[in-house]
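One structure, pasted below without further comment.
The complex appears here minus one protein chain, its other protein chains still in place.
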Amino acid sequence: MVNVGILGATGMVGQRFIELLDQHPNFNITALTASQRSAGKRYEDATTWYLDNKMPESVRDIVVVDTDPSQVDDLDIVFSALPSDTAAKVEPEFARSHIVASNASAMRMEDDVPLVIPEVNPEYLDLIEVQQKNRGWDGFIVTNPNCSTIALTLTLKPLYDRFDIKRVYVSTMQAVSGAGYNGVPSMAIVDNLVPFIGEEEEKIETETLHLLGDLEDGVVTPASFGVSASCHRVAVVDGHTEAVFIEMEDPADVEEIESTMADFTGLPQKLDLYSAPKNPVVVRSEENRPQPRMDRNESGGMSVVVGRVRQDVAFNNSFRYVLVGHNTIRGAAGASILNAELINEIL
Amino acid sequence: MVNVGILGATGMVGQRFIELLDQHPNFNITALTASQRSAGKRYEDATTWYLDNKMPESVRDIVVVDTDPSQVDDLDIVFSALPSDTAAKVEPEFARSHIVASNASAMRMEDDVPLVIPEVNPEYLDLIEVQQKNRGWDGFIVTNPNCSTIALTLTLKPLYDRFDIKRVYVSTMQAVSGAGYNGVPSMAIVDNLVPFIGEEEEKIETETLHLLGDLEDGVVTPASFGVSASCHRVAVVDGHTEAVFIEMEDPADVEEIESTMADFTGLPQKLDLYSAPKNPVVVRSEENRPQPRMDRNESGGMSVVVGRVRQDVAFNNSFRYVLVGHNTIRGAAGASILNAELINEIL
Amino acid sequence: MVNVGILGATGMVGQRFIELLDQHPNFNITALTASQRSAGKRYEDATTWYLDNKMPESVRDIVVVDTDPSQVDDLDIVFSALPSDTAAKVEPEFARSHIVASNASAMRMEDDVPLVIPEVNPEYLDLIEVQQKNRGWDGFIVTNPNCSTIALTLTLKPLYDRFDIKRVYVSTMQAVSGAGYNGVPSMAIVDNLVPFIGEEEEKIETETLHLLGDLEDGVVTPASFGVSASCHRVAVVDGHTEAVFIEMEDPADVEEIESTMADFTGLPQKLDLYSAPKNPVVVRSEENRPQPRMDRNESGGMSVVVGRVRQDVAFNNSFRYVLVGHNTIRGAAGASILNAELINEIL
Partner (left out) sequence: MVNVGILGATGMVGQRFIELLDQHPNFNITALTASQRSAGKRYEDATTWYLDNKMPESVRDIVVVDTDPSQVDDLDIVFSALPSDTAAKVEPEFARSHIVASNASAMRMEDDVPLVIPEVNPEYLDLIEVQQKNRGWDGFIVTNPNCSTIALTLTLKPLYDRFDIKRVYVSTMQAVSGAGYNGVPSMAIVDNLVPFIGEEEEKIETETLHLLGDLEDGVVTPASFGVSASCHRVAVVDGHTEAVFIEMEDPADVEEIESTMADFTGLPQKLDLYSAPKNPVVVRSEENRPQPRMDRNESGGMSVVVGRVRQDVAFNNSFRYVLVGHNTIRGAAGASILNAELINEIL
């Protein structure tokens, strides 16, 4: 068993880490950190638990410590659910001697930090060596993308491998849990929606191309097609829905698009990693799916569900589809855990 | 005063007609029709009133009649809020001797029936003459587009007049009122959304190009750029939100796009029609607007509110914006009324 | 293994029966019935599956039959998720030769039909003998109460056994799933609530007293305190919340009330029935619990969660509390299954 800690363990993503790691066959939670206000308390006392499933017995009595490397020991991996500004300061400190699998955005676009979805670009883990050399660390940082980006990129990867993508437009309808428990006031979401999520569009546009790029000589060259996003918050608890429009250079038909996504597997499936879904992308044929409440928990929340693949009327090389992905499982905690499982297996 | 009737007066759009016509300076409601089940009852007894404002006193005692031309007389204009299949049968019967301003989709794409947004293509009213000749009617039918199409096209029209549009992608987040009172079960919309609205995408794609086309020798040639829509139902009572992506042939800048929309006016503004908003498109600068609950009632629900106009990162001839339009006012009853006001003024 | 069938298997409660019975150690689903429209189809094809968990593999290929005893054989128990009017006709036919565990309201208040919550009044099962003699049936019907009543009565039973209850007032905030998938239009529930549920108040008032009554010489004498209910539908998917006010003859203190409920167990716990929760009533101490989304799944949805037990300011023999119970698990399918488990164990 590998001893793991969770940085920022009391927040919404922190709680998902705990839920997903509780019965994990390889990882054993031995440390939980939070802000100084919570440090010194039992986890149960420090936390307002938000998830539908109950707080696991195994963590209730763990004493929360300050988010500081000196407060933990005997840890192999730390999972980071820290806010971006804290992550920027603290993750490098942990990386001196720990493996950091981070969901925070702070370090994602650093040249020598792998931004990885295991099914998409596991080879970027080669940057670890560069990173350790550059920075003189014994540990390292590996990051996963933003929640909306992960779901989108899992569906684009098989298409990108087979077809020549020219432009991608994506309009998101994102769940309120993505903003944290207090992130979206109910006044903003009852009989309403909010057509703006800070920095979300930029992340989707940048990270997607980065993930589909090429790593050569320690440098990532992003993919070169256009990505344009419009992001919206809607009255859904969990599960991001995305309407995707894709222009390709050459014609294809709907069945090809569907089967290309449905048949997609990657290294986690090959290695049979514990959190790897059998199918990263599940394609449904009903005319009114995917729906977030119905489809977010597909494969324990680790699969993206796609539906309504259809060709444009006027152009046979343009396609549309709708996807749903669980934003705090596949889009956050589950993403970091899958990264850690891959690292644990291959390094 | 012009005597008007409302066909399908007890439903949701029928109620909006009544609300909007109650204090109208030129139109006077003298007949209300509904299905046989309601015929013979006072309107108040026949109707479950759904709107926030109270049922106007003026219609409470009107006895509802069957939707049949023989049941009404002394009517100049009939507004149709009928479902499509009923409209297909009944509207032509009314058109023998009445002006029919219809919100139904049944006759919209008939070659000789004007599909009109007064600010966009008032010249299509020339088809009335063709229609009357073709069909031997003394009256005629004029239709307005689908709710989502109206809002979209009002924003595209000024851009289309000035720039060379190549492709438009639109992803809608539509209010539940658009499906009628019983149209969307709450089980489908609480903590959920539905990524499908029957025939909606087809209507947007077809009607938008038709509205922006050219009428020559009695024949409409639709505009020729590509339109691709993805339609979704969300937990909002009234007000459709649309995320629009637009590719143009040539570069522009955000200020040009914004001012082109903000400065747009058409014939209804010139003629100072009663229901014409001062600005068909209102452009807001806040980063998180438009929002349906906040913006749907702009200019009494007759303006479309646009925000978040922004250029694509990679391509300076690609733009995005978000719009909100009131689906049962500007998108339905108000659209038919504005058509009737224009006809009343110019014919 | 006992072979069981589900009458009305395609609806919302029917689906819960399937979900709960799928892994059941004693019951084996061998027949599914529905209306003639579905008969002859595979269950997967006949059903729009509404639950968050996926349709179990085991039932996908079962061919749905008409709801008629001649269509099934080799069945020991049939679970009824039929609407009341169908149940009134069909359940007696099934009861000639089958055990019918029914969630329908049709037969609940018949003199010789046991209305049972296993923790509350298992002795009412003695009515089975009376029923079989009266009606000449080889099988029999056992019913469970209405969803709101079950949750309320589980909390009242321990109090009733220990204290002298004078009056109970209950105000419910009920989930939309209780009305069936199409029962509540979203127009009625977004930014709104509906303060009326047909016959619900009557059921709570009658059934609660019946359940807490005495069976003597084959006749149930209901409990004699007053119950007064006000029922409301709110924008929650699953889980009924009830605000309970209780007047007792004598003083008590909050701790006594809490411990009396928390310590309550009944025959299902003694017999260790498969679906019996360890604690039928779970008492929480947080000031803002229970909440439906957080607490409806307690003990797999079979426990009622109580919180906010507090004394009235002016009267020390008056108390208030709030409860949450899962309306389609403990309040419907799970209730019938627990009845069947009890019958299977003791008869």
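As written, the chains take the letters A, B and C, and residue 1 is the first residue of each chain.
Heads up, the rule we're going with is that a residue touches a chain if its C-beta (ideal position, glycine included) is under 8 Å from a C-beta of that chain, and two chains touch if they have at least 3 such contacts.
What you see is a predicted model; the values in this text were computed from it and never measured.
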In the full complex, displayed partners of the excluded chain: A, B, C
Per the touch definition above, residue among C:Val194, C:Leu215 or C:Ala262 touching the missing chain: C:Val194
Hidden-chain contact residue, picked from the options C:Met55, C:Met109, C:Leu215 or C:Ala243: C:Ala243
Listed residues C:Lys41, C:Arg96, C:Arg135 or C:Arg320, member touching the removed chain: C:Arg320
Of C:Val234, C:Val304 or C:Ile329, the residue in touch with the unshown chain: C:Val234
Touch residues of chain A, complete complex, unshown partner: 50, 176-177, 181-191, 235-237
Interface with the undisplayed chain - residues on chain C: 169, 171, 173, 188, 191-196, 202, 205, 226-228, 230, 232, 234-237, 241, 243, 245, 287-294, 307-308, 312-315, 318, 320, 322
Contacts of chain B with the absent chain, listed as residue ranges: 50, 52-54, 190-191, 237, 293-294, 297-298
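What we mean here is this: only the chains that are shown with their structure count from here on.
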Whole-Å gap between the CA centroids of chain A and chain B: 41
Between chain C and chain B, distance of the C-alpha-averaged centres to the nearest whole Å: 47
Where chain B touches two or more other chains at once, by residue number: 188, 191, 235-237
